[in-house]
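For this depiction, one protein chain was excluded, whereas all remaining protein chains were kept in their positions.
After this line comes chain A, so read on.
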Amino acid sequence: MAKYTIDPITRIEGHLRIDVEIEDGKVTNAWSSAQLFRGLEIILQGRDPRDAPLLTQRACGVCTEVHALASIRTLDDAVRVKIPPLARICRNLVHGAQFLHDHMVHFYVLSALDWVDVVSAMKADPKKTAALADQLGNYPNSGAADFRAVKEKLQTLVASGQLGPFANGYWGHPDYRLPPEANLLAVTHYLMLLRIQSRAARMMAIFGAKNPHVQAYCTGGVTCVRDISNVDRLAEFLYYLKEMQEFIDNVYIPDVLAVASFYKDWGARNIGGCTNFLAYGGFPQNSGRYLEEKFFMPGGVIMNRDLGGISAVDPEAITEEVTRAWYKNGPPLPPAKGVTEPLDNARFDYDGKYSWFKAPRYHGKPMEVGPLAQVLTAYAKGQPGVKTMVEATLKHLNVPATALFSTLGRTAARAIETKVIADEMAAWINEAIELIRDGKVETVAEWKWPGETMGYGLIDVPRGALGHWIHQDKEDKIANYQLVVPSTWNLGPRDAQGQVGPVEEALIGTPVADPKAPLEIIRTVHSFDPCIACGVHVIDPDTNEVRKFKVC
């Protein structure tokens, strides 16, 4: 059996290598390997806990904000403070803007080129493309002249001999299935999205100070008192939100459905599907500790694709293990009690250790986290917006619910989630306005340094379930800080039982037309929206120190 290495996997955040074994045109085995680590958890030790949200946020500049949020929730939990309603809404608005930004950028910039052939777009008839655009949605700048301009832009680019980021793409691959007109439409929307995303980032900056890397969260609330209690700023936010909704309804959702309609067999054959799903929940509707919170997007655990048997999240069931990762062997442990003893010699070994990621498990099982897990959980729990959207999507594509367990399902889930969150955000703005009208403008709750304490923060972010844990010592310093991030769940390696990680599981069975142009493999890897810089932080190469930790 031939083995193939794809390194670097691009259009992701960070450094990832994928290896596969291919037999009779199908992937029969897969290895996912993180190729970078940075040591953030070690760097956090001994620092002022209040600095953690700023520092951990630098785990990722693509899913920026999410670590600041998980971290500030961890600090709130450690000092046992309940944040005021206006602060909670403010955080939800910034976090919502993060979802809109992340998901739309993911579809167009990070994954669309796996399904859309840019070169074929040059053969399109702009008039027919305009007719197609009309049929799919109602969006400005979608006339024949607009599409002709994009077509000419592409032709000029090709004629210049300087193809920039489009050079050496897998253009002309036999599994690119869209007709030229649909390809031109998608390329045009790719270019539109490049502009729209800067507006989504602006939404985040209104209350978060800037994007990337927000700087307005503080223990007990938010610092942007003059923005969140200013109705002009709320109106500005709402204005951009409407712009996003227009794009989501008329461009993003129709594009996802249009692309999916050409690749339905990927759903029918469950290509890229996983078995188990975990969601922590997102957008708290009340203030309190995790498990006391009620979430707009509910959390839950689905085993063996059994949507009827969904159960509540038990943070104690989470473990990480290192048998196949570049760390000294030990038993599976809760992240909070994690032992991190990296090996000096990190050599890729198909039969042994092969990644800087640990392998997180829930009750010993690998779990997919992310938009598909979040949408399946919300669907199983009857969340009204998600239920409506999932049913409409299945009906439109004329596929059964089982088609969701696939790369295509993951891609559709991201779009569904974007719409449901965007539609709800206007309600949060109204809630904020009512609070301001009633004079409830408190944005930070008082808190005191508690002495030695533990805290944790769990939250769903665009890439999946994100958890931070802190142990503060009696000097009010960080004794220990741990992160278990979405990409560690999704892209982690095998475990001692030989169970493969979710991306590895998803890749096995994937048809590959040409191993030298591994388009089908990349489609599935991208559908998880990998974030490697985020996941590879757990290391202490100097001391091989054993760190003990406890979830409170």
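Here, a contact is a pair of C-beta atoms (placed from the backbone, for glycine too) under 8 Å apart; a residue touches a chain by one contact, two chains touch by 3 or more; residues count from 1.
Note that contacts and distances are computed from a predicted model.
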| item | value |
| --- | --- |
| Undepicted complex member, UniProt protein name, chosen from "Arsenosugar biosynthesis-associated peroxidase-like protein", "NAD(P)/FAD-dependent oxidoreductase", "Branched-chain amino acid ABC transporter permease" or "Ni/Fe hydrogenase" | "Ni/Fe hydrogenase" |
| From A:79, A:225, A:333 or A:433, residue that would touch the chain that is not displayed | A:225 |
| Where the missing chain touches chain A, by residue | 5-15, 17, 35-40, 42-43, 47-48, 50-51, 54-55, 58-62, 64, 109-110, 113, 118, 149, 152-153, 156-157, 160, 162, 164-170, 191, 194-195, 197-198, 201-202, 204-213, 215-216, 218, 220-221, 223-227, 229, 344, 346, 441-444, 516-518, 522, 533-534, 539-542 |
